[in-house]
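Every protein chain except one is present and positioned as in the full complex.
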Amino acid sequence: MNWMMRTGGAAPALPTAEQAEPALLVEALQIGLVGARAVTPVVTGLDLSLARQEVLGLVGESGSGKSLTSLAIARLLDTRSVRVLHGSVRLFGRDLLACSEAEMRAVRGKDIGMIFQDPMTSLDPAFTTGYQLTSVIRRHTAVDKQAARRRAVELLGLVGIGDPRRRIDQYPHQLSGGMRQRVMIAMAIACEPRVLIADEPTTALDATTQAQILELIKNLARTLRMSTIITTHDLGVIAEVCDTVAVMYAGQIVEHATTEQIFYHPQHPYTERLLLSLPRVGVEQEMLGIPGAPPRAGDFPPGCRFAPRCEYVTKPQCVANPVPLKQLDAARGSRCVRSEQLTLQGVRT
Amino acid sequence: MTGSTPLLSARNIHKAFTIRQSALGRAREVVHAVNDVSLDIAPGSTLGIVGESGSGKSTLGRVCLRMVEADRGQIRFGDADLRAMPAGQLRRTRSHMTTIFQDPYSALDPQWTVGRIIEEPLRINGSGGRAERHQMIADILPLVGLSADAIHRVPRSFSGGQRQRIVIARALVTRPKLVFCDEPVSALDVSTRAQVLGLLRELQREFDLAYLFVSHDLGVVERMSDRIAVMYLGSIVEIGAADRVAQGYRHPYTAALVSASPAPDPLAQRARNRVVLNGDPPSPVDIPAGCPFHPRCALAIARCATDKPELVMGADGHGVACHVTNADLALTGDGLLDSVLAGRKPAVERTIS
Partner (left out) sequence: MTLQEISIAPAAGLSEARRVGTLHAFGRRRLAVAAVVVFVLIVLAALLAPVLGLHNPNTQALTDRLRGPSWNHLLGTDELGRDQLARILAATKISLWASCQATVVGVVLGVPIGLAMGLVGGRADSVISRAFDSLQSIPPLILAIAIVAIVGRNLTPAMIAIGIVFSPTFYRVSRAAASTIAGETYIEASRSMGQRTYKIVLAHVLGNASSALIVQVSTTFAFGILAEAALSYLGLGVQPPSASLGSMLTSAANLLNSSPQLTVEPGVVIIVLVLCVSLVGDALRDVSAGELR
């Protein structure tokens, strides 16, 4: 079929009985940048909970720490420049930060699948796609070469690559950007991981290819019943794919809620301003921005990190002390001291 | 269109690049970046060009400003024939058509101070003495939202959004009439984007600037443009007033592009009827015969594989290059979208290689 089409449908149901152990539980995560003389904390006090089969979006602009967080979960940080200082990351109860590197190598690919941002540089140009795929398969499952190859062909078909038997012997440079991203997705899901981490999976892609890849990720997450974290700066991606959202700013989560709550009833001024900055095709709307720039690591203000740019700032409550993440109800939280007083504007008014 | 003379007028532009040559110098792989494109830009208005990678939009912009030489075609800037202009006159004309580039981290010489960077176009054109140049620089800094002390600082100490403001200052210090904006906000954060776009609009009003605004982001292009041209594989497939193209589109590719523009509104997004194209965008090395879009088009008929459709302009200034929709003028906007979704299989199956 030459066209894929999608018409309206209800949002996928979240698993009930939240007493079930979360797939991923991050607590008090602190990540620091290794400088010449000292280590500067950038991500601080990060708590994250990913339920089974939930698709969580981690949204933030440059410098917010979202990529660092997702890499930290898979313990893929380059420890020469960035380090986890504190905290725990529990994958189905098992603390990944306490694992040895050898144990982590077994976890990556098998329990956690990762998709990176730039498909151009994430695949090894010296090996065929087949080789790279079968390597992943054979590393984690005890199958022979033929079985691995069969599975690889099957995976390529699953991710929507036409003519997989031919593609499997091609090198990355022979594939387009969208196809390379699909190959990466195939590698990520090869061993049917329980958790999928996608770090800006569509940022480097064209608009029409982006739409395809998002469809693919969404469908795979559903059929393979994976819990998924997607980091992105694009709220459109969040609206398309995610059940829940965590908004990051200057190394902290400033708000988390379901997707609809974030878009229609934001509870943090940064979220509000972010929503107002977005142009939408066919909608008359003035695009405001946020004046100024986010603070750099090591330069964080003593109180709320967004206070210098916030139009609702009041002293001294906003600037005196660090602001904790307040649980507003079971599923949402906001790091704004004034969230109860303010009525913030969402996407539909 | 108004009867006034367009500021920039391009006719039948062709541009191809040879990227691989055999030992004997014969061209082996040719990228047909721009194929028979014509456009007009009215003074003080914005023409937006939207397309994905490989569409040729950036090349088209560079050709129109003669930063890259066209293979064929005619370009007029005001009254003058741009392609035939002698070197000296061309250099002087360049102060009237400037460029804002995409990457603010690469567009500024890291060794130069901001003052020297903004001064460069003034020095090249030799207008006025040192004092006069310094005054012009001092005048433009507040207009782009930079403080006066920026003059002595180097680009390294500025953020991406601020660097782009420096790029804008440099582009406007010679008071040009036309500014080519090549993806000016794509490399910036969302919140900074809105600010810079707001600044561009303000400056357009203030100085009566015309913009040739190239971007892959339809939402941004729609916000900034009076007219929009949609490009695919080197040809303009649709052109018209911005709101007409964004909502009352008449080309199947535009329908897909609009569908792919994410709507940051979860319920709207999920309730939307959207077209998702299959396959990957073909490369401009291997442009299909006939309509360049026909292999991925659900409405394609036999004719689409052999005859390249002409861009047929309507009386309202809205033009489309499509055999099917030009034959059935009722196919626009949502109606067109429904037709595409219900569409027949294309008459010619073409495997995307």
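Should a chain be cited, it is by its letter among A and B, assigned in written order, with residues numbered from 1 in that chain.
Assume a residue touches a chain if its C-beta (ideal position, glycine included) is under 8 Å from a C-beta of that chain, and two chains touch if they have at least 3 such contacts.
Note that the coordinates shown come from a computational prediction; the quantities given were computed from them, not determined experimentally.
Asks: May I ask which residue of B:L108, B:L212, B:I228 or B:L337 touches the chain that does not appear here?
Replies: If we include the chain that is not displayed, B:L108 is the one touching it.
Asks: Among B:R28, B:R130 or B:R156, which one is in touch with the chain left out?
Replies: In the complete complex, the chain left out is touched by residue B:R156.
Asks: Quick one: which of B:N125, B:S186, B:Q204 or B:N278 touches the chain that's been left out?
Replies: B:N125
Asks: Applying the definition given at the start, please give the residues of chain B touching the unseen chain.
Replies: 65, 67, 90-92, 94-95, 98-99, 101-103, 105-112, 120-121, 124-125, 152-154, 156-157, 167, 170
Definition applied: only the chains that are shown with their structure count from here on.
Asks: Please report how many Å separate the Cα centroid of chain A from that of chain B, as a whole number.
Replies: Using C-alpha averages as centres, the distance is 31 Å.
Asks: In the complex, go through chain A and note every residue touching chain B.
Replies: Where chain A meets chain B, its residues are 1-11, 61-62, 162-163, 176-179, 206-212, 215, 233-240, 259-260, 263, 273-282, 287-291, 293, 347-348.
Asks: Over in the complex, which chain B residues touch chain A? Could you list them?
Replies: So the residues of chain B in touch with chain A come to 52-53, 159-162, 189-198, 216-220, 222-223, 243, 246-247, 256-281, 283, 296, 298, 340-341, 343, 345-346, 351-352.
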